[in-house]
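One protein chain omitted, others in place.
To keep things simple, chains are lettered A, B, C and D as they appear, and every chain counts its residues starting from 1.
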Amino acid sequence: MDDFLLTPGQYERLFAGFLMTVRILGASFALGIVLSLLVGVARLSQRPWVRGAALVFVEFARGISSIILLFVMAYAIPILFGVEQRNLLVLGSIALGINMGGYGAEIIRGAILAVPRGQTEASIALNLSETQRLRHVILPQALRVILPPMGNLTIEILKGTALVSLIGLGDLLAIANQMRQRVDTVVLFLNVLIAYFVLSQLINGLFRLAESRVDRRFESRAAGPDQADTLKAVT
Amino acid sequence: GGDDVTDDTPQVGGDEGTEDTTTDETTDGTDDGADDGATGETTAGGDLLAELQEAGVVRVGIADEEPYGYVDDDGNVTGQAPEVARRVLEELGIEEIDAQVVAFESLIAGLQAGQFDMITAGMYINPDRAQQILFSDPDYCVGEAFAVPEGNPQDISDLQSVADNPDVTLAILSGAVEEGYADTAGVPDDQIEFFSDVNAQYEALQAGRVDAVIGTTLTVLTQVEDMDGFEATESFFPLDEDGEEILGCGGYGFRNDDQEFRDAFNDELNRLQDEGELLPIITDFGFAEEDIERAQELTVEDLAG
Amino acid sequence: MATNVSDKGAAAVRMRGVRKAFGDNVVLDDLDLDVEPGERVVIIGPSGSGKTTILRVCMTLERPDDGTVQVGDRQLYHDERGGQLRPAGEKHIRSVRSDIGMVFQHFNLFPHMSALENIMLAPVKVHGRSKDEARERAMALLDKVGLAHAANQTPGQLSGGQKQRVAIARSLATEPAVMLFDEVTSALDPELVGEVLNVLRDIAEEGSTTMMLVTHEMGFASEVADRVVMFDQGRILESGPPSQVLRDPQEQRTKDFLGAVFEH
Amino acid sequence: MATNVSDKGAAAVRMRGVRKAFGDNVVLDDLDLDVEPGERVVIIGPSGSGKTTILRVCMTLERPDDGTVQVGDRQLYHDERGGQLRPAGEKHIRSVRSDIGMVFQHFNLFPHMSALENIMLAPVKVHGRSKDEARERAMALLDKVGLAHAANQTPGQLSGGQKQRVAIARSLATEPAVMLFDEVTSALDPELVGEVLNVLRDIAEEGSTTMMLVTHEMGFASEVADRVVMFDQGRILESGPPSQVLRDPQEQRTKDFLGAVFEH
């Protein structure tokens, strides 16, 4: 067993990288969710130009490879637009967030379409505004459909965070690479792989938890005994 | 070509407050928490030095290459260049350095894009690079050597001997000067394997993917020291088109806009060099005294063409 | 708002020249229809004759191709400025729409909210009531439809009849001047129809709400309707008190239709 | 192989103490059933009585919980070694199983193969026939079921009755000693039932194949059956020639069942 362990000092270094990985994941996730929502809703807009712009974004974000987008963001964009971008964390998160937004928007679009039309019509009949409809009626119901694929997508983004090591950010993989020369590489990378695995299982678990909480809102137990009673009481 | 695009953006200088957290975030977590201050925005003109002095921290780029600039076992940034830079910057009132590890070929792009404020990777000064960025005066000059399996089975001594032996595959660091040396010596393309990572070259040698690695004598010596069954060849100086020997002399890189910072750094560097302060720092990393003395007579103008 | 309408003595709903086609299928054809304040109009007619469509046009769920719809003293789809009618924007439509409520055949309750939350949503979010006020009123409505005990159950836990009663309470909560009911009992198991009709009867008896009902329950229709309107192919075939249209129809089409319904 | 069975004069199928339960639901309960070589047994009984299950047990689609099934002179689920019965491995089961064929209610043709390919598959792949030989025989079978012209059509291009006839040809192609038919006409439109029954009648008339049929076509049953077996709740209620069981049943349950079937 000891053969598969590193020294405490080495774990300490890796942990610093792990924290960086988590930070990048958090930042790209936040941006990704916001973009997914905005673009996903925009994909269904009544205005053709909004729909078109959203489609272009989706095709771009999904068509370009996230690793290439990352390098474009890190090396081409700052020089091209003269934005002196010193904050790699922001850059990397934007690249990964755009990537996530492209896929997430399609998830959200599909989920909104899966909400029965009657729900929209009922909320029009109640005179809710367009945003209120979305906020109180459509999205809460779409959430059920959104969560499972969004969980998978988040794990994809976690995997994507490893790419930032290539543009000079000190994430888990970058630290591992710096230690590579002086540590048994088999043990080192196994440890790193396991760290990613644990993190992704954690994400998985969080999403499952969220799913069960959302499901509880819809609780539709088939005619239970208590319900039969209430039926009798009424008629 | 000195014009840097950052010229057009003087207005970004003001909002230092927003940058407070960012230095923190751009660290790679390798240097033990030496990133408590803000460095502020880099802008045109010479206020970078003042800003750095104010913040007390400078961000540097390294390529993780022993002994020039690397991360040691404990995660600390060290090496000949970072250590010298530390000493010089101390004189300028900047206490800490905060390093980012990037691929060697991305050092200049990273500097230009503003990801860090100077290169402390022992980068050789040559005319191509000097067109892009500013260099300090050199602080060392060394020759080249090969890392080869023990006993040097392919009998490699210089680049000509590689060019003459089609069985030899040579590892070269992508974006480094050795590529040009190999071209001049007429090494065919299919004998060259490019790497973007110094360590990967030596791992490839160990794995038998390549037959030799070319690098500065120092790099090769440091690397083979840790490797069983490999040795360094005699140091040599590669030849240019005219058959003249090329000296490889390393210095510190700065953005073209940061002339004042470069000058201030250069003045202190030369002063410390003259006082012999740097000698012990550099020799600590395996350099010979003559490597340093060779550099003392040269200025950046001699090398930048 | 109901007072607003009767103030002027105008019709509660006044349709003029309303036309609606889906592709080549002309569903409403140059239709005129007036409904007086407080009137209870039952709309009958064969399947596909446009009964649902006329309600959906009133509810702005379908935009008419042509014609005007006036609700109370305001145009629904048009701005009146300087005597001129111009197509109105979303804001105007929303403001007029708040005078109308609708109950659907398939309830369309929000499945992620309890019965109570379903009823409170519009009063709080659209009409800016306080939560406490809205809750109190919602509980009163639930009590009225006989479901006070089910306030915290979600639609998934309710029977069809219970769902429809909650849906009715929900649309009453914003006190619309005009209520539209589209075959609100036809998705229900026969034994649950009665409980919903009882609730409708109660509302009708209170008398202040203008109601337009599409239904195939002829007994119920003749009981509550002030007027029965017979639709056919997007036009009004005949119209009059139930005693006339249901007992003694003038048109052959109506007779055939009623014959078919009663046989069933 | 059919000869193999009759050689010994043994039963074609002999079930002893067969038991099968799904969870708490005991579907076959300590069942004994013998079928003679060449015999045509029709199984009838109410829905859920276990008719399908008994065929599926014979076809090894369900493994019985208890009891033995002998096919010809060999045990299906057991190895007989030194007079001892031991649960048999997959290999043994496969070898005995090749004496049995089954036709399903829903045909289960392979949709990606033509009719001809469906029929040729087993002879070529299981019995090692040459392609030419298999094709010749398959064409003869298609001719027999009246579908020689449809040899190259895929199931998607065939009607239900045609599909079922191809399925019958397919299971005949390996010349099993025992053929099982599970309501092979009940998924068909009424006007297509006749063509399939005709094919079954032809097979029955040839007389060499042992047949177990589950069917609700009582006319057909009384025509082809040597014996009718009435199932109820996983047991055999009564059994005998059609003239007896269908015309003059002994058990009240059978009378009720037949009454219900004929009424329909």
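To be clear about the criterion, contacts are C-beta pairs under 8 Å (C-beta built on N, C-alpha and C of every residue); 3 or more make two chains touch, one makes a residue touch a chain.
Rule of thumb we're sticking to: contacts and distances are computed from a predicted model.
S.K.: Can you pick, from "Dihydroorotate dehydrogenase electron transfer subunit", "NAD(P) transhydrogenase subunit beta", "Cytochrome c oxidase subunit IV" or "Ectoine/hydroxyectoine ABC transporter permease subunit EhuD", the UniProt protein name of the chain not displayed?
M.R.: The chain we cannot see is recorded in UniProt as "Ectoine/hydroxyectoine ABC transporter permease subunit EhuD".
S.K.: Please provide the labels of all shown chains that the missing chain touches.
M.R.: Listed by label, the shown chains it touches are A, B, D.
S.K.: Return the single residue from B:P127, B:G151 or B:G208 that touches the missing chain.
M.R.: Per the contact definition at the top, the residue touching the missing chain is B:G208.
S.K.: Any idea which of D:T174, D:T215 or D:T254 touches the chain not displayed?
M.R.: Looking across D:T174, D:T215 or D:T254, the contact with the absent chain belongs to D:T174.
S.K.: Who touches the missing chain here, D:L85, D:V126 or D:A260?
M.R.: Per the contact definition at the top, the residue touching the missing chain is D:V126.
S.K.: May I ask which residue of A:M20, A:A54 or A:L69 touches the chain that does not appear here?
M.R.: A:L69
S.K.: Touching the absent chain: which residues on chain D qualify?
M.R.: 59-61, 94, 97-98, 100-102, 104, 106, 108-112, 121-122, 125-126, 170-171, 174
S.K.: Just checking the interface: what residues of chain A touch the absent partner chain?
M.R.: 59-60, 62-69, 71-72, 75-76, 79-82, 155, 158-163, 165-166, 173, 176-177, 180, 184-186, 188-190, 192-193, 196-197, 200-201, 204
S.K.: Tell me where the left-out chain touches chain B, residue by residue.
M.R.: 1-3, 5, 103-106, 108-109, 112-113, 128-129, 131-132, 174-175, 179, 189-190, 192-196, 200, 203-204, 206-209
By definition in this document, only the chains that are shown with their structure count from here on.
S.K.: Using mean CA coordinates as chain centres, what's the chain B-chain C distance in Å?
M.R.: 79
S.K.: As a quick test, compute the distance in whole Å between the mean CA positions of chain B and chain D.
M.R.: Whole-Å distance between the two chain centres: 83.
S.K.: Which residues, counting only chain B, touch chain A once they are in their complex?
M.R.: Against chain A, chain B makes touches at 5-6, 8-9, 12, 19, 22, 25-30, 41-42, 59, 61, 64, 71, 73-75, 100-103, 106, 109-110, 112-116, 197, 199, 202-203, 226.
S.K.: Going by the contact rule at the top, pick out the chain C residues touching chain A in the complex.
M.R.: 59-61, 90, 94, 97-98, 100-102, 104, 106, 108-113, 121-122, 125-126, 146-147, 149-150, 154-159, 161-162, 167, 170-171, 174, 191, 194-195
S.K.: Spell out the residues on chain A that touch chain C in their complex, using ranges where they run on.
M.R.: Within the complex, chain A contacts chain C at residues 116, 118-119, 121-130, 132, 136-137, 140-141, 214, 217-221, 224, 227, 230-231, 233-235.
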